[in-house]
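Every protein chain except one is present and positioned as in the full complex.
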Amino acid sequence: MKKQLKKFAQFTALSSLLVLSACGGNQAAGDEDGESSGGVVKADIGVISYISGPGAAYGEAITNGLKLALEEINGKGEVKINLVVEDSAGKQDQALTAAQKLMNSENVTGIIGPTLSTEMNVVGPEADLNGVPIMGTSTTAEGIPQIGDYVFRNSLPEALAIPAAIDKAIKKYDAKKVAILYGNDDVFTKSGYDTMKKAAEEKGLEILTTETFQKGQSDYNAQLTKIKGLKPDLILASALYNEGAVIMDQARKMGIDVPFVGGNGFNSPEVINIAGDAANGLIVATPWYGEKEDDKVKEFVSKYEKEYGKKPDQFAAQAYDALYIMAEALKNAGEADRDALRDALAEVKGFNGILGEFSFDEEGDVVMDPTVLIIEGGAFKEFN
Amino acid sequence: MLIEQLINGITLGSIYAIVALGFTLVFGVLGIINMAHGEIFMFGAFIGVVVTSTFKGPLWLAFLAAVAVTAAMGYLLERFALRPLRNKQGVSHLAPLISTIGVSILLENLSHHIFGPGNHPFRASFAEISFQIGSITVYLVQIVIFVISVLLMYALSFWLGKTKAGKALRATAENLETASLLGVDVKRTITMTVIIASAMGGIAGILVGMAFNSVTPQMGLSIGLKGLAIIILGGMGNVKGAMAGGLILGLAETFVVVYGDSGYKDAIAFAAIIIILLIRPQGLFGQKISA
Partner (left out) sequence: MLAELINPYYLQVASFILINIILGVSIYITLSTGQLSLANAGFMGIGAYTSALLTLNFDLPIIVGIMAGTLLAGVFGILIGIPTLRLQGVYLAIVTLGFGEVIRVIFVNWESMTKGAVGLSGIPHMGRELLNTVKDLGFDPKVLGLQNNQFVFLAIFLILLAVTVSIIAFFRRQNRSRVGRAFAAIKLDEKAAESMGINITYYKVLAFAQGAMVAGFAGALFAHVLAYISPADFAYHRAVEILIFAVFGGSEVIWGPVFGALFLTVMPEVLRFISEYRYMIYGLIIIIMMAVRPQGLIDVNILNWVKLKTSKRRQKHGTSSQKSM
């Protein structure tokens, strides 16, 4: 451990020296020299991801996206990044120990992750206290970047996504009365519900009823029958795609044919796999749309498919852009220093990635326009 | 609307009852609460998914496969988690409970690894058959579930009360040693009980998969705990009590959603456990607990 610390000290001293000399060189001799010798910033970036356990699929998509970005970034040679990946198994205490390891044993410059908002609630304050910039790529709950100055995210928060989806649905279907259905024992769906309720109230919708369900439940008939009797124009459902797909299936079987509006957790091609035709009429807002007519997006999709044999989802796409944002900030910071990286991250404006144009606001939260999608004829299509 | 909810409640209640029958059979004979019963039920559902969705097999084959697999699991459960504890000196009466908790944890996580964490749709054309009565849609599966639960209850009552094997079973339940002295093959009787109970769990699993089109590794824990509540409600080891308890819980859960707060749906079962055991430990329909 001592050795590592020493190494790190040497490394930072060396790199800052190099940067200094580069600046000096710039002033004295001209830029050619400076670019080639001292412009490359080398940094260790830690990754905390949900690699084992029930949500391992999320962690896999995220690390895949990161690896793809890493290759490209290091290939370009403007910055050299080394990723140090740790598993959190989706648990707060394990995420915290992983973060401690990264911050104190591995001495990383910045951290990407963790995967879940619950984990970020625990890890964020610790990173902030230690002055390590941390960026979530999939943490969508309210209040994450507000934890502290060092906490960022590039994942589209529910607070942006859900109102966008509800807005478009209201306009299209002239909806006035809604029913809300949500999973009340899950952090993700509960916080999605809070946003949903707020959005519905702001838009002046009449909430006919609010029903809940729990993990491991497979029978939603009681709740759905009640909703059916109230005849809503729209059903707002804050559910993960696993439960959400089953809910839609049972609703359609019962004869409920109004559209569903879902949150981030509902947004997955898996809904179509599980529910089949019953999935038609699901409206979600997403930061990521793989069919977009955009060269960057097409290149990313084809590369990802070639490498991992499946289509990238939003988790892979957000992670991919996150590392690019980190790299951009590192380049601007000019050195592998935690404080410099934080300041550079806060400055990121108008970054153009595969998710579209991206900026951080003053708090480190996301400024971007989500795309609203609807499932029609068994596929996601842009919803207008 | 009320009639539709009534049908929902009875369907749910019938499923609970089938699960509880498996619980009650094992408890009645062995005095053991089999905490792994819910997970065996879940495996039955998964076998159904694998046969119908992965191998595109017919429904009857799915039933056969599920019964065969869960019966085998019942045998393994008895052989490795219960039998080693039976004739051991100084083993606390808590040992089988703890041991089956171990089996349940193992099975739940095993299915995570084998089948994946997600939800698996159960596609059977049989599940799509429905008919309209006025404005109400009734699915054939719902009727089948109710009929099967009633049949199983009567079959079990008859078997326990009238047949020789059933009498041996009851003798074993009364007193293990006496039964053995009277020429009952105790070992075989016990093994058979656990196997039959497990197979019933497998049948329930497939029925749930068909009725709700949803199979996940977590479903075992949730329904296992409910089944536990029902046998306490209906009286431990009481076959008709399990049926009644199942229907009561199913209806109660449905009507909490209709008239109350769906958030407390799950709490009913657990609150019932506490209240019944404190006020009427023998259950609503039980006479007395035999220790």
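Each chain gets a letter, A and B, in the order it is written, and its residues are counted from 1.
Just so it is clear, a contact is a pair of C-beta atoms (placed from the backbone, for glycine too) under 8 Å apart; a residue touches a chain by one contact, two chains touch by 3 or more.
Computed from a predicted structure; not experimentally measured.
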{"item": "Contact residue for the chain not shown (choose from A:Lys42, A:Lys80, A:Lys101 or A:Lys177)", "value": "A:Lys101"}
{"item": "Selected residue (touches chain absent from view) among B:Thr11, B:Thr52 or B:Ser104", "value": "B:Ser104"}
{"item": "Interface residues of subunit B (partner: the chain not displayed)", "value": "31, 33, 80-81, 84-85, 88, 91-99, 101-110, 113, 221, 225, 228-229, 232, 261, 263-264, 266-267, 269-271, 273-274, 277-278, 281, 291"}
{"item": "Interface with the unshown chain - residue positions in subunit A", "value": "1-2, 5, 52-53, 56, 87, 89, 92-94, 96-97, 100-101, 103-105, 118, 121-122, 125-126, 129-130, 141, 143, 183-187, 189-191, 194"}
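Methods note: only the chains that are shown with their structure count from here on.
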{"item": "Whole-Å separation of chain centres (CA-atom averages), subunit A against subunit B", "value": "41"}
{"item": "Touching residues on subunit B, where the partner in the complex is subunit A", "value": "1, 4-5, 8-9, 11-12, 112, 117-121, 123, 130, 137, 139, 208, 211-219, 221-223, 253-254, 257-258, 261-263, 265-266"}
{"item": "Residue ranges of subunit A touching subunit B (in the complex, touch as defined)", "value": "54-57, 184, 211-223, 225-226, 228-229, 242-243, 245-246, 249-250, 253-255, 270, 273-276"}
